[in-house]
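With one protein chain removed, the remaining protein chains of the complex are shown where they sit.
Moving on, here comes chain A:
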Amino acid sequence: MSDNGVVLGLEGRVGLSAHEDARALVRLIQCSQCSRPLRTPVTLPCGHSVCRDCLPQPHQRENISYPDTPDRQTGVRCPVRLCEQEHPVGEVNVDVTLAKIMELVCTMVDKARTNAELCPTLVTELLAKDDLLSEKESETEKMDEGRSNTFYGGRLLSTFTMAELGELDFRADVRYESLSDNEDQYRQLDLELLEEIRETTQKELDCQICYNAMLDPVTTSCGHTFCRRCLTRVLDHSSYCPACRRSLPIPPSLSQQQSNERIKSLLNNLCPETIAARAEAVALEESSGIGELNVSLFVCTLSFPQMPTFLHIFEPRYRLMIRRAAESNRQFGMLMYNRSRTSQGDLGVTDYCMYGTMLHIQHLQMLPDGRSIIETRGLHRFKVLETGMRDGYIVGRIERVEDVSLAEEERLEAEEIRVHTQPPDSPMEPESNESSNGNGRSNNNRPDVDSLTTRQLLERAMDFIVEMRGNSAPWLHQRILDAYGEPPTDPANFPYWFASVLPIADEQKYLLLTTTSVRQRLKIVVGWIRRLEDQRW
């Protein structure tokens, strides 16, 4: 846990103590950029927090066409030395929890100032050598004395005041000299102030979902912080922020979401026992579920997220499976047959393909003889990790398959577009073997799919649908549209709809289940379109 190369506080069961660790405590709330106590703090997607005013001016981002929302068209370069990535402006918002904590801390500090006159302290800044490599050495005596000043109050208050005046570098250490004889009084003031801060901020450090002190806090793009576990569970149910209902464009497992380092440090140092106890309890709870084959798997057909799948259940083992699903969470996993007998990764050659789609039973019609007709809708994709049998059907342990984060999606697009648009004077026609889909009679003036923006890929596919409808293609018959709906305008889901209606082999459509970006899926779709067009004359 570090910020600009400086470790923030401790981790473990012992927190920082008010008097001895006053310097480290103040650092917990000091901005790594301006070195003052955080003012209107923002927590960045990389998990670091800085004052809003310490961010550079936003700039226009390049080569990004998806998702292309106004708040992602501009970005800021991260000022934190360990990151330096470009963050979209839409993901840079005031950290509501941290802002509230700073407000409370400032109030407590002001209150403490009223009875601090009797305790003057001389504080001297000790500057570390300004490079990260000599960090170890700087701990010894190789420190230069920096600014020095006399403040009133214990160590905690005087260090805070020094930071507030901008006289204490974020990375610097300090030396204290009490200018009054009463050492105990200094210690007492420190203890009282820290205790008051601890008490008043405790409520803010509780997760609004589980009402416990936050465990592994993550902050949404709208600036609200929850336990990682709690937010993951929320995202199973809805894609909106529980606090402000803004939509959360993040992959639901949160695996790519960075923890909020500041809030994590505050928790680890203000209430270490609570956090350690909670982490243990959660670890115990989670370990009991590991290795469980807890998902029913139906090997039958190819299904896609968001799309309906209609099934006639007649085999006794699947009747049982569906009945069990209907009585619990109404979900089961759908896998396609592995007709070509290809090896499925670590699973070896199996009867099924390893990527599938979780289905939710929307309607269940029980027939008098025990058969049933069910209408399901795809929830999300998954990958089978391990399987076993239960009463004749397959059960397994699965892992969710998700797209990369929007930031990564944008980076992929920008990178591909950049590569394909330079050198600027290269011939317009791509080499015929470069386009993997261009077999047969390829159109020579057709650009490589990699050079099309994500937006263009979607438009190409949409145009194709319009054209095919104009030609009254049988696979776009009204009956089919009644079942699958109109083409979704969300580029993330469009390929699933397209694959559901397009008359091509399932083995090709299956590729969509393995993708991890919207762009990758749309490129596959445009590849199919080109092949279909090549077959026509």
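Some points to look at:
In this text, a residue touches a chain if its C-beta (ideal position, glycine included) is under 8 Å from a C-beta of that chain, and two chains touch if they have at least 3 such contacts; residues count from 1.
Here is the rule we go by: contacts and distances are computed from a predicted model.
Here one chain is missing from view; checked against "Phosphorelay intermediate protein Ypd1p", "Barrier-to-autointegration factor-like protein", "C2H2-type domain-containing protein" or "E2 ubiquitin-conjugating enzyme", UniProt names that protein "E2 ubiquitin-conjugating enzyme". Checked against the hidden chain, the listed residues A:L82, A:L122, A:L191 or A:A243 yield one contact partner: A:A243.
Taking the complete complex into account, A:V234 is the one of A:L191, A:V234 or A:C300 that touches the chain left out. Between the chain not shown and the residues A:N63, A:Q208 or A:T516, the one that touches is A:Q208.
Residues 208-212, 230, 233-234, 236-238, 240, 242-243, 245 of chain A touch the missing chain (whole complex, contact as defined above).
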